[in-house]
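Shown here: the complex without one of its protein chains, the others still in place.
We just call them A, B, C, D and E in the order they show up, numbering each chain from 1.
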Amino acid sequence: MRLADATWTDADGVDTDLAVLPVGSTEQHGPHAPLGTDHITAHAVAAAGADAYSDGEVIVAPPITVGVSAEHRQFTGTLWVAPDTFRATVRDVVGSLASHGWDRVVVVNGHGGNTAALGEVCATITRQDDAYAVPFTWFDAVGDHSSDMGHAGPLETAFLRHTDPELIREDRVQAAAEDGADAWGKWVSHANLAADAAAFTDNGVVGDPRAGDADRGAALLDAATESLCALLAAVADRDTTAPLPHR
Amino acid sequence: MRLADATWTDADGVDTDLAVLPVGSTEQHGPHAPLGTDHITAHAVAAAGADAYSDGEVIVAPPITVGVSAEHRQFTGTLWVAPDTFRATVRDVVGSLASHGWDRVVVVNGHGGNTAALGEVCATITRQDDAYAVPFTWFDAVGDHSSDMGHAGPLETAFLRHTDPELIREDRVQAAAEDGADAWGKWVSHANLAADAAAFTDNGVVGDPRAGDADRGAALLDAATESLCALLAAVADRDTTAPLPHR
Amino acid sequence: MRLADATWTDADGVDTDLAVLPVGSTEQHGPHAPLGTDHITAHAVAAAGADAYSDGEVIVAPPITVGVSAEHRQFTGTLWVAPDTFRATVRDVVGSLASHGWDRVVVVNGHGGNTAALGEVCATITRQDDAYAVPFTWFDAVGDHSSDMGHAGPLETAFLRHTDPELIREDRVQAAAEDGADAWGKWVSHANLAADAAAFTDNGVVGDPRAGDADRGAALLDAATESLCALLAAVADRDTTAPLPHR
Amino acid sequence: MRLADATWTDADGVDTDLAVLPVGSTEQHGPHAPLGTDHITAHAVAAAGADAYSDGEVIVAPPITVGVSAEHRQFTGTLWVAPDTFRATVRDVVGSLASHGWDRVVVVNGHGGNTAALGEVCATITRQDDAYAVPFTWFDAVGDHSSDMGHAGPLETAFLRHTDPELIREDRVQAAAEDGADAWGKWVSHANLAADAAAFTDNGVVGDPRAGDADRGAALLDAATESLCALLAAVADRDTTAPLPHR
Amino acid sequence: MRLADATWTDADGVDTDLAVLPVGSTEQHGPHAPLGTDHITAHAVAAAGADAYSDGEVIVAPPITVGVSAEHRQFTGTLWVAPDTFRATVRDVVGSLASHGWDRVVVVNGHGGNTAALGEVCATITRQDDAYAVPFTWFDAVGDHSSDMGHAGPLETAFLRHTDPELIREDRVQAAAEDGADAWGKWVSHANLAADAAAFTDNGVVGDPRAGDADRGAALLDAATESLCALLAAVADRDTTAPLPHR
Partner (left out) sequence: MRLADATWTDADGVDTDLAVLPVGSTEQHGPHAPLGTDHITAHAVAAAGADAYSDGEVIVAPPITVGVSAEHRQFTGTLWVAPDTFRATVRDVVGSLASHGWDRVVVVNGHGGNTAALGEVCATITRQDDAYAVPFTWFDAVGDHSSDMGHAGPLETAFLRHTDPELIREDRVQAAAEDGADAWGKWVSHANLAADAAAFTDNGVVGDPRAGDADRGAALLDAATESLCALLAAVADRDTTAPLPHR
């Protein structure tokens, strides 16, 4: 059930404790893909997963459209909130969902920069609040595709070519590929020296967006949907009682 | 320009200092109107205003979909954030917009419960940050209609019948009207005794939703658009230098 | 009972759950009225209301003398706290009052700039703490007079001419009126373009202070007292149980 | 100049950089002395010091009437704010004073429980803000009297017998003395084992209030005034430039 | 230079902008390894790296001994701070180091649970403060060994057998191995379902501590030292100017 479109009375009639909360960002995705890529994809996966889940209803909360994106701040149009703000928003919204009995929440994430803050806040919610929250980053759960992630690269471009083709500027993909970076900055001893993406990519792209056609996009959405359904099933079955002290 | 759909390179090509940021809520709107009413209407007004503004481009940020709605928390599906969280989000997003040169921002609001927090954060931004932010609540700026506001009442029902008719459950409007409240709780000496809407309305409605047909909705959108354009023009012309100390 | 003058043993002997907490500001009130106007008037109304309340004792807390007044910061002598600080103070003090059994608190306010923050913190207290708090702004509850409010204008000048005439500089009232502003800044589409009063008034005055003589001041105090008594009675009778979820 | 009673134009005419800010508490002071003792005495000392200072004008801010008093919370009528709230209030108010050019501020304190938080916030202000703030606790600066302080004991009782005799309940002083405690709780190895005064005094008194007559009160006010004047002179002369790094 | 052992005058004589700050935890490490494992190892690597760095002096700050370890809270003796506290400590300490000219800081980390919070705070410091901070988790930078990490498993046991053999309880290693877990809980769709380690390990161990002898420990320290030196060299050479806006 898409919560934003439902009435409260309809929502009240649903018998479930499962919800998904899509979180993404509004940040540069190269010259060819939209700033909203990460929340568009997160929302698509969340909705598809909820639809595909066969063992009951799943509430789909409206997406959080701005995330932890300061690393892209030098590129025009990038919006960002402080990690504290992001955590507070997720915690408050999950708390609201839980107050209505939807207290097993998968936060469906479409932005790598959100991952650390999201993991932290989900653990805090599970430990301290009356809810169980689990983070799910869709592009980590698409099998072998995952290793191609990049930024505005093959996966995201493919995904949108499948779901929202009008948002990909096809006439710029070639240039996007040629002017993009091969890798996510300079790493030394497993530490990334750059705090900002602008230090290593001129047009914002990492990876080759030509390597992601619409068919691959369909496969990605399928894989992400399947992974999300599996996770929802596990979350539904999970004993969420906290472990006892090991005294 | 809808920021979420644009690329960063397109956004970079825009020559303006004006932006609109839609903020609303996800909260009960009676048995007949969707939980997303307030962010749907805010976004519609923001987009229409930006389109209608004739004196240059206006950036349209993606909507903030959850607001200060704890007053509706007893109704299933209502989501809310703490006022502190709401203010932090607005401040961070306006700061992002301003970092790209879009430093005159009208925050287009669709939820009465956001008003106090929004006024505070806009004043803080204008005084302390490198940006000028002005709150605009659309239903306060629709002429004589404004006095009919209520909640999920004539104005909001009319608005959605015009813009998103599939989201109004027509078969429930009659009951929504009959079971709703006439007024926003009990006021004594200009103080509202209720902290929660559930104290005075059983189905969440205040006012008569039958009094808002689609034609009225069209008129409301026109009026709000016109008001927003007038405000954008004034904001564009405003001398935003802070007054000097009156010593 | 004026709490600051009482001993703890006397306070302990009172059998009531009602308290009033006066909050105001220290901020410019033109060349003719004192910086303390707003806390002086709030305290006077709170004390008069407590005295006039006929259905039991009412505790009068000492006034909070500095409020949310950054909008007057360009005028020498204006003091202000951040809205967060103001809310924290009100919440802590109401919590203290409630700990002693005085858990129905009317916060008697004398400054328009406090209103938004005060409404927020009272709702927070009522929802989250073991207390019931209601904001009351005296000049909103004086009948038809209310529409004349302004700033350092007819109402406040009249009030002080009645209660503290030595604090009104009579020889400056004429100039105060002539150099003051007619309205609270420039409004476009129901949005105020100014973050600071100094943008629209040179001497800090809004409205005509000549229109408020001591008789009017007496009438104002009477009306405010009556309104406060009515509110105290309603607060005493209020069922403060939070509504149940509407599931 | 009493700021609350002055107009902004009068305040604007003052040529000084010195201000005093009285801070106290509203907390139990035994069965014979008022809950407001600490802010009444702080205000009296601040005002007397400002009047007596012969080398220019001193601004007297309105008193902060509630302080860090949780240690007295078991006694009815005691009000308290969290230390964070207290520090925020002092910092905001001193910042306001400094914005008008009164950037050398002595915070005149009447409550021992405020001392630690006050020292911290004054150091923070001096190091980080555009102001110089120094804490002054009057009963620490009255010569040999200081060692008799207690709580609602000889010093405070004497002081009020001199300045506000109607607030001392003379008929209860004998009992106050007899039922009070001799010392501030149980100390072991210079650590106080009690977090709350109620652990060691039944009526809230520490020390013998009979030992403080009005003449002693007059002497105390004189001594405190003289100490404050000496401090104001030193503060006026102080080079407030921060030391350079010792590299 | 070990900062804690040096005098300020000696510290003042050092000509460098490089510092290392060891951060770890105090948390369960099975029945055979000490609670302090993570700060002991972090400190050892930091000190060895500073000693081995051949291109100038490196300041070694004292270790932060408690970290983000709530996931181990069910095991007796585990200490933890909130992630906000951890970030504040790292930010304050790095700020102190930078104030003395040591403004290129590698934070040498010995605890996986610190990683997310550490990455966030280092990015914040680099973007907002006058310092450049890079996180380095030693066991991520020991070549092929890294894949064996576990918890109190082969790597940490080996490391301590080399550096602090008296802290490994050899007579319990066999049982530690037998009763430990093979993997870090149950993962579904790349999401970890457990918020606490006690959900998947009875004795706190993950991996086989028998697989880490002292020779391996020596190799680990060498590898970590080499990696840290390489990172220090890169940090010393890094152009830390923030990228310009890509307008």
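The rule is simple: a contact is a pair of C-beta atoms (placed from the backbone, for glycine too) under 8 Å apart; a residue touches a chain by one contact, two chains touch by 3 or more.
What you see is a predicted model, and the numbers here were worked out from it, not measured in a lab.
The chain that is not drawn here is touched, among residues D:52, D:198 or D:219, by D:198.
Residue D:76 is the one among D:9, D:76 or D:89 that touches the chain not shown. Mapped onto subunit D, the footprint of the missing chain covers residues 70-71, 74-76, 83-84, 106, 115-117, 119-120, 122-123, 126-127, 134-137, 140-141, 186, 188-193, 195-196, 198-199, 202, 204, 227-228, 230-231, 234-235, 238, 242-247. Although one chain is hidden here, its contacts on subunit E can still be listed: residues 3-9, 11-12, 26, 28-36, 39-40, 61-66, 73, 75-82, 84-85, 88-89, 92-93, 96-97, 99-100, 167, 169, 172, 203-204.
Simple rule for what comes next: only the chains that are shown with their structure count from here on.
For the pair subunit C and subunit E, the distance between C-alpha centroids works out to 55 Å. The distance from the centre of subunit B to the centre of subunit C, with each centre set as the mean of the Cα atoms, comes to 29 Å. Multi-chain contact residues of subunit E (touching two or more other chains) are listed as 245-247.
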